[in-house]
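Missing here is one protein chain; the remaining ones are kept as they sit in the complex.
Right, chain A next:
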Amino acid sequence: MRNVAKLGTFFWSALFAFFSIGAFAADNAPLERAPDTMQARVMGCATCHGSQGQGTDNDYFPRLSGKPAGYLYNQLLAFRDGRRKYPPMNYLLAYLPDAYLKQIAEYFASEHPPFPPPSPVTVDSKTLELGKTLVTKGNATRNVPACVSCHGASMTGMEPAIPGLLGLHADYISAQLGAWRYGTRSTVAPDCMGQVAKLLSDRDITAIAAYLATLPAPADPVPVAAGSLKMPLACGSVHN
């Protein structure tokens, strides 16, 4: 009798153990995994730059989408290595390897979300006119080249490393030109953008930024082909 009871206990324990293991396994069933996409990987960028890099309402977080991959890659490297200083970006990228930064750059370069509507005009017509002149013609007497001579007639940039200038907020453009002028933003020598920015006055910068921000979306947002523009200056970040 006692043996039978023992056997019964054993049976029930075994059964119980079996189901407990089942329950345990269910508890530890593999959880849902993160999507294996670049979009999921760059969610760290999305709160400031938008999930496709389209930019946000914030004046200081630029649109990334559609800019040439080489340009974006250069910026990611510069932020990671401290050549371009903005602590929140320096911090986020500090321990990411080159190959991955290249993929991130290629992801945003290949995205083409719609452009934001142009900004309303916030400066007087004389300033706006000055901006238009500097952007499209430059100022020969002061040796200031036109923006379009490197960034393209429709200002969508040139492959592989010259950025488009559209879809950006005026405050962002003016902050960047200021940073180039003071040397807090720089690139590998010869630093062509630094040279140009140092020729600009405060008023020039306000005018250029205001004019660019009021421009509508380009008909074709794709950067022009590498080498298709004859640049007036040598630029270290562009191998041409």
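Everything that follows uses one rule, which is that contacts are C-beta pairs under 8 Å (C-beta built on N, C-alpha and C of every residue); 3 or more make two chains touch, one makes a residue touch a chain; residues count from 1.
Quick note on the criterion: contacts and distances are computed from a predicted model.
The subunit not displayed here is recorded in UniProt as "Alcohol dehydrogenase", chosen from "Molecular chaperone IbpA, HSP20 family", "ABC transporter permease", "Alcohol dehydrogenase" or "NAD(P)H-dependent oxidoreductase subunit E". Taking the whole complex into account, chain A touches the unshown chain at residues 31-34, 40-48, 58, 61, 80-83, 87-88, 90-97, 99-100, 103.
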